[in-house]
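The complex appears here without one of its protein chains, the remainder shown in place.
Residue numbering begins at 1 within each chain, and the chains themselves are lettered A, B and C in the order written.
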Amino acid sequence: MATKGPMQDPIVDPMIDPRTGEYAVIAPGHNFKSVTQKIAGIVLTSNTPLGWFFGLMVGGGVALGVVIGCTWLFLKGVGIWGVTIPGAWGFAIINFVWWIGIGHAGTLISAILLLFKQTWRNSINRFAEAMTIFAVVCAGTFPLIHVGRPWLAYWLFPYPNTMNVWPQFRSPLAWDVFAVSTYASISIIFWYIGMIPDFGTLRDRATMPAAKYFYGMLSLGWRGSTRHWIRYESASLLLAGLSTPLVLSVHTVISFDFAVAALAGWHTTIFPPYFVAGAVYSGFAMVLTLAIPIRKFYHMEDLVTLRHLDNMAKVMLATGSIVAYGYGMEVFMAWYSASHWEFFMMWNRMFGPMGWAYWILILTNIAIPLTSLWSRKLRVNVTYLFILSLIVNTGMWFERFVIVVTSLYRDYLPSSWGTYRATKWDYMIYVGTMGLFTFLFFLFVRFLPMIPMSEIRMMLPQTKVTRGGADAETVSKETV
Amino acid sequence: MAQVFDRSSNALARFSLVLTGVIVIALGVTLDQLQRSPWVTRQGQRPDQPIPFSHKHHVEGLGLQCQYCHTQVEKAAYAGIPPTKTCINCHAQIWTNAELLEPVRQSWATGASIQWIRVHDLPDYVYFNHEIHVNKGIGCASCHGRVDEMPLMYQQNTLQMEWCLNCHRNPAVNLRPTSEIYNMAWAGPSNDKPVWCTTTGTGAAGTGPTAQNVSCTTTSPSGKSPEVAMLQMNAEANGPTSSDVPPLGITMPASYQKFTNQMDLGKYLTTQYHIRNPEQLSSCETCHR
Amino acid sequence: MPPREGVYGLLAEFNTPGELVQATEAAHHAGYRRMECYTPYPVEEAAEALHFHKTRVPMVCLIGGLMGVTTAFLMETWINVWAYPLNIAGRPLFSWPAFIIPAYEWTILFAGFSAALGMIALNGLPQLYHPVFNAPNFRNGATTDKFFLCLEAVDPKFSLGETRTFLEQFPAVSVVEVDH
Partner (left out) sequence: MMKTTGSTTTGFKAIGNGTEDTMAEMKTPAAQPVVVTQISPAKMTLAEVHAKLDGKTGRRFWKNLDELAETPAFHDLMKEEFPRQAGAGEWVDAVSRRGFLKVMGASFALAGLAGCTKQPDEPIFPYIKQPEDLVLGKPMYFATAYPFPTGAIPVLVKSDSFRPIKVDGNPEHPMSKGKSDTFTQATLLDLYDPDRSQHVLHRGEVSSWGEFQQAFASAAKKTSGGQGIYFLSETITSPTLATQWKQVQAAYPQAKLVQWEPVNQDSSRAASKAAFGSYTDAQYKIEEADVILSLDADFLGGIGHPGFLPLAAGYAERHRYEEGKTMNRLYVVETMPTVTGFKAEHRLGLKPSEIATFAVALANGAAPQGASSEQQKFFAALSSDLKNSGGKCVVIPGEQASPAVHAAAYALNSSLGAVGKTVIYTETVNPMPSEQVAEMKSLVADINAGKVQWLVMLGVNPIYSAPADLEFQDAFAKVPVTVQLASHVDETGVISNWHINKSHYLESWSDARAYDGTISIIQPMIDPMYGGRSSHDMLQALLADPQQSAYDVVVANAKTYIKGDFATGWRKALHDGWVEGTAFTAKGGGAGKSAIASFPSAPASNGLEISFRPDPSIYDGRFANVGWMQELPKQVTNLSWDNAAIMSINTLADLKLDESDPVKITVNGREVIAPALMIPGHPDGVITVHLGFGRGVQAGRVGQGVGFDAYQIRNSDGALFVSGATAVKVPGTYDLCITKVHNIEHRGSFAQHDLEKPLSDKEGVYSLAGHEAMERSIIRYATLDEVKKNPKFAHEDGASGTLIDKVGYSPQGETVPKENSFFPNAWNYEKQDPSTLKIQNAWGMAIDLNSCIGCNACIVSCYAENNVPVVGREQVKVGRNMQWLRIDTYFEGDLHAPKAHFQPMACQHCENAGCEQVCPVGATVHTPEGINTMVYNRCVGTRYCSNNCPYKVRRFNFLLYSDYDTESLKFMRNPDVTVRSRGVMEKCSYCVQRIEAAKITADKENREIRDGEIVTACQQACPTSAITFGNINDKASRVAKAKAEERDYQVLADLAFRPRTTYTAGVINPHPELA
């Protein structure tokens, strides 16, 4: 096995599974109790690490940007942003798409990988889902605040009213309302269902009465009855089965916002697939951005192992390649379509006044990751992966910037060409949502089990059901 | 390691779930009702006016015509609020020193307007036009209600968009002969109170103002001329609805048709008055610009 | 329902899934029917032993999905074709291709909720209080690393003495009786 070369990371070697040469999903020597204690301990511990408070405050502080920004926004109007004619969409939409995209990895991990029986995803799916939900929260704010009269945003929902006027369902924005709201609800329910057994565990391990009651209620009185487990399993399988087409549809619908419009650079049939791929791409990048510090901080190296990082890196490599293909096709079609609109759009995108954005995108999204990720050495190099994940997130943000802005600011009538420049308020609110995300995430890791205990248990060797007392001793020995 | 919750909690938990559901539904229903409630629409509210002017007294009691005060209702978008002069015309002679009328005399003396509170107040982005409604056979009462029975003026209808659309999507239900526009008590034709209509002017194409295009009467015109009587006979013969006789291009001596219900009359007038079709009437630019 | 008094059943605690499954199979063989296993994670074999296979969750989910698609599609059609037919960009009133997407989303929304809520309902949750919690060792292990078999008193074959002896033949860590 060439892969069994010397690893710079000392803790790595013992982790290699001698049979497969793959990294183990869980470090050997763990049993039901130990994993349970490890994970539940983080939640139920009485002395919270200072770093947590620090992080929470930082996140909360930055999140104030959203509050301040939105207050001023509601007072003055979207004019405080850089949006203008022709560039009537700006940061708000870019960030919306970016955040939604990030969310996708969570659902992918929890649903699609579940369907594919990728057991390794068990250790990361919980906080991947959490990431999804918080990302959707951040994303969801933008469509609401980006409208000119936010206090009327509820008109986008079909509700009986005295005007006898209803939403207009030919508009992709109306579709967004359905897609995003569905996505949010299903993700939350999926997330919660997944946590019920763990809440049971927490209820039973909690010492503080408050905690007992809190988790007790959340657990709905879960007691691990086998009949419950069967229904539970089938329900989560169904939810996984539903989330898979959902997650694919959501970013497809988002891409329709552009693909349905008549604007060169938006009006492209390749958008749905490569938006979804891009979403997963950025999503996994974000999972890495979160997983790497957390596993270090909470010493989860033996539950979130290099195997996970390696696999995620591979997924990024795959999705990244799809995205690259998408870019390639855009360029190709610009030439092949022989349409002046397409050609000019592409030319302008590359060499126009905002060409810089396009090249940043190519560099950060394609050049750096797709060259380096082929090397296994780098795939398991934690520091590199972390930096790379940030680079890719940046790149995916620029992808949306390029799509939204550079298509808009020079369109059909040269007389209406303009430009787009973000204002301090754009940045404040954007960075603010990052703070919000961090804030929510810190709350999550502190108060909810960030790794699904029941699913981790299933991956332990002890789960083997063996008749006869022979191994009974051995097992009991371990457990003692 | 005993129970965390006691027995009652099961029932409690399930009940609270149900309750939440009920509350959500209730909230929705409440809001839906709220938006149509008088609190929002001001239906039936009588604001304090400088003078407790009684339409009942002036219209029903004294039999004043609507137009005596609302002079431009047929000529312009606004029906017009009477100037102080209009009040003074009479009240210079009668009730010259009634306490109630002090504001009028004040206004007349000082030249300051009497400051009424608007009762029928549409949003500023709605462009309602009295002129066309009155000329196309929509009576005052259709929107304002039995003003002649209102001691103090109030808003009879919601004046909400859905209410306007009800008629704009099917004007026939409210159309009446233009001769009956100001008839507060008009109730539409019925078997015991039929209406006879005939087209004057040059047939259906219609020339000259709408009002002169059709003449209607509530008293039977029979006995005026044989063919009318004859026509009425077969009118009765082929049932109450003789309006399905195509009104287009009939060029015969004044031939009255008898109507015994509103829908038939409505359909007839829709054609005669060239009421635009619902698609056009309910198109946005009709009311919003 | 009035809280029943007396014994709910006998609860045997095991260290390994294997032991649990053996005991369960034996119990079923011995004719016990009203029994239940409690495990910290799903144990297929236990279900086998209990002869519990069918669940109605998928059916509920399917019904929900169908409701979703019809509701959404009918709503859109009604709104755009009947409620207020407007000329939008010269497109037909019944622009069904556009209507598909919201319908699709609501299919998933309704199906997902029915699956989740259906599961909870069929499991009779929330049930914050349950007799087995009365067992001193239950909450300590059932959600962490222990495996329980509970033979319930309502079972006709159940009798404190015999059932206890029956259970004690297995390598159970403990056999305790559980009150309502």
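Things to note:
Methods note: a residue touches a chain if its C-beta (ideal position, glycine included) is under 8 Å from a C-beta of that chain, and two chains touch if they have at least 3 such contacts.
What you see is a predicted model, and the numbers here were worked out from it, not measured in a lab.
Seen in the complete assembly, the chain not on display touches A, B, C.
Only one residue in the set A:188, A:329 or A:357 touches the chain that does not appear here, and it is A:357. Summary of contacts with the chain left out: across B:11, B:34 or B:92, the touching residue is B:34.
What chain C contributes to its contact with the hidden chain is residues 84, 86-93. One chain is missing from the display, and on chain B it is touched by residues 31-32, 34-35, 39-40, 42, 47, 72, 75-78, 80-85, 107-108, 111-118, 121, 123-125, 127, 129, 131-132, 135-136, 160, 204-210, 213, 248, 270-272, 274, 276-277, 279-280, 283-286, 288-289. Interface residues of chain A with the unshown chain, by the touch rule above, are 49-52, 54-55, 58, 62, 74-89, 146-156, 159, 161-163, 165-168, 170-174, 177, 257, 260-263, 289, 292-294, 296-297, 299, 339-341, 343-344, 347, 353, 356-357, 360, 364, 386-387, 390-391, 393-394, 397-398, 408, 410-419, 421-425, 427, 430-431, 434, 438.
The working rule: only the chains that are shown with their structure count from here on.
Among the chains present, the centre nearest to the common Cα mean is that of A.
Among the chain pairings, A-C comes first (most C-beta pairs in contact). Measuring from the averaged C-alpha position of chain B to that of chain C gives a distance of 61 Å.
Averaging C-alpha coordinates per chain places the centre of chain A 58 Å away from that of chain B. Chain A and chain C have centres, each the mean of its CA atoms, that are 30 Å apart. Counting partner chains per residue, chain A has residues 164-165, 203-204, 216-217, 220-221 touching two or more of them. Shown for chain B are the residues in touch with two or more other chains, namely 1, 4-5, 10, 13. By the touch rule above, chain B contacts chain A in their complex via residues 1, 4-5, 10, 13, 32, 35-36, 158, 160-162, 165. On the chain A side of its complex with chain B, the touching residues are 160-165, 203-204, 212-213, 216-217, 220-221. Of all residues in chain C, those touching chain B in their complex are 3, 84-86, 126-129, 133-134, 136-140.
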